[in-house]
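A protein chain is absent from this complex, but the other protein chains hold their places.
Each chain gets a letter, A and B, in the order it is written, and its residues are counted from 1.
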Amino acid sequence: MNRFLKLVNFEINRASKLFASLLAIVAVSQFAGVVVRSKSYVSEASRVMREQSITQAEFLSSHGTISFSQIITSLWFLGPIALSAALLILYIFLIWYRDWFGKNTFIYRLLMLPTERINIFFAKATAIVLLVLGLIAFQLFLLPMQQTILESLVPAEFLGYSDYHHALNSFWFLSLIIPHSFDQFLLSYGVGIMAVFLLFTAILFERSFRWKGIVIGILFIIFAGLLLMAPFFAEDMLYPTELLLLEGVLLILITALSIVISRFLLNKKVTV
Amino acid sequence: MKRYWKTIVITLAVLLGIGTFYIRNAVSASSLPQFTFVKESGDDSEIMPIVLAGSFDRSGHFGSSEGLQIVDNEIQYSSEQSLIEQFTEGYRGEYGLIDLQEKYRSFMRGKWGSASFYEDKDFLLYATIKEEGSSEKKDFSFSISLLDKENEERTDIKIEIPMKRSIIYMGEVDVQMVGRMLKVVAEHAPYTNSDFEDKEVHVYTIDLSSKKIIADDLIFYSENAGESFINYQRLAQNNIRNPNKYIVYEKYSVQEGTDSYGNKTMEKRASELIAYNLETGKQQTIQTGRLNNPDYSGYESFYNDSAIYVIERNAEKLKIETYDIHRKKLMKTFEFPVLSSKNTEDTKVIIKNSRIYLYSADESYPRQTKQPPAQLIIADLMTGKTVYKGKLVAKKGTEMEGILRTHYMEIK
């Protein structure tokens, strides 16, 4: 096994506790959400029908059925996803800074490994991407089970649209992280990976030039953002396919630039 | 290998989990209702040019409704489209320009808006009004591009529009050619101090060889005296980029009043159609009593060449009267049944290709979970004969409670 993969594995092992706790929080909260929401709807239905002595049809026309989208947009469901997203974004910074500021300066060890230093950069990025996609895969694994639980807890007459595939687009963030078509998935995560690379480069600017580096890093990110948005200023002049193609090319170019700069900084400028 | 199990497990989970999800998404049938037109009588090929855009709102569903398009009698939900499809299809919703874009890719670059085009067998012409400057002081100019189809020669012209008064907005509504003269019909919204929105309709005559504006004719302008208003409304044109001798406006007067609650009301009093001849600059009035019906609104009527199709509807039926501008008389009257709905917007009418396309549905709120299927009638404008009649229903097994709403119809 080559040194890059060993580094990836090392980073994954370092993050495994955080990752396991996120999986646990997501699973517990979401399953609890499905059960609580389903049960409270059913008991509410029977209470309303009993107290107001109305028929099932009347209840349904005034209160409506319960659908999976109602569960998926609840805090039980979105809360742990938002928490995971926030922690993983924080981890983009942590994955570098803890090697400098952790108890034992591990960055000495990493920078002195007999391998291209850019491999450290790639390994850390790969680890982040694997953790993110791992959480997504876990969510995809949970969803059908959650749908089954909903369907078993709520009588069919009270059950609205329960297919989880289309429940996902009832909230913008969910349709961003689990889009319906694969090319949108590629775009979402292509942009995501680029963003991770840009932040990594900004971090390395800071680690190389300290205060000045923060400014350069922020300017670099703004520059990349403007470059990516530039085709939209000329949107009228471009056909949709051209716009899409141009954005794809820019995405690759910016990512490549980010790698080239990071490689230079790691080899020549970074300071322990 | 033991030390690598975490990475291996995560990697496999990612590949399998995400892979299966997308493979199944790609191959499995949609779980949303598959609406298609089902024929009751007539010829199936008649429905092919219809493009419908709308949304489906699942009952009991939280969050946004599902955007959809029906093209070639095939439904496509936008949430199930790939990124490339979303990006290229239905982009700006102008099917009317797709054929031009394919044929003249370079000329058409950066040119949008069906009303800004004129096409005959020799030329393709594009004219638009460009706006520059702040809201206080705006400068307007014509940006004109002419394509000689035969030798593919292209001419671009920019002409400043001299301003006599301050104008908030100015936009072209039709572009025509009469000989070598370009006619641009533009609507102005001059700057006023009152609440009343002024409207002026100008016809600019531009000499393409000398690149000069040689005439600016003010043909209609809104008027306001006390509580009565006179306003103008352009009728829809069947094929706006085709050569057309006339432009047709509805002139209507409105009386402002107060209802029993003290709210302001606008009551339509009288209305007539005016056809302006672009060749001669002469106006013709077509009187029709139907137009004075307060429920009538001019934007639903159409004109084409020398014919005006006046559309009037009530809860159960839609009446269409064909007037001939030259002969100044009513030629034909046809009636078609529509699905009754509280909202008149639920019925969509388009006249094109010597057909009338009549889509009627009941999309009224509050949510009616058992929505009656929408009805489509296509009839020949010459004979009044129905060439297609059908209903828009979900395919068997995909029916679902919810409401289908259409907000756009276009005929390719």
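Going forward, contacts are C-beta pairs under 8 Å (C-beta built on N, C-alpha and C of every residue); 3 or more make two chains touch, one makes a residue touch a chain.
Basically, contacts and distances are computed from a predicted model.
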- Which protein name, taken from UniProt, belongs to the chain you can't see among "Ferrous iron transport protein A", "ABC transporter ATP-binding protein", "Cytochrome c biogenesis protein ResC" or "Outer membrane protein beta-barrel domain-containing protein"? "ABC transporter ATP-binding protein"
- Visible contact partners (per top-of-document touch definition) of the missing chain: A
- Any idea which of A:Leu111, A:Ile149, A:Leu176 or A:Leu250 touches the chain not displayed? A:Leu111
- Query: When the complex is taken as a whole, what residues of subunit A touch the one chain not shown?
  - Reply: 3, 6, 10, 14, 102-106, 108-109, 111-117, 208, 267-272
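To be clear about the criterion, only the chains that are shown with their structure count from here on.
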- Roughly how far is subunit A from subunit B, going centre to centre by Cα mean, in whole Å? 40
- Sort out for me which residues of subunit A touch subunit B in the complex. 1, 8-9, 12-13, 16, 19, 64-67, 69-70, 73, 130-131, 133-134, 136-138, 140-141, 160-161, 163, 165-166, 169-171, 175, 178, 180-185, 187, 236-241, 243-244
- Item | subunit B residues within the subunit A interface of the complex | 3-4, 6-7, 10-11, 13-14, 16-18, 20-22, 25-26, 31-32, 58-64, 66, 79-84, 87-88, 91, 101, 105, 109-110, 112, 400-401
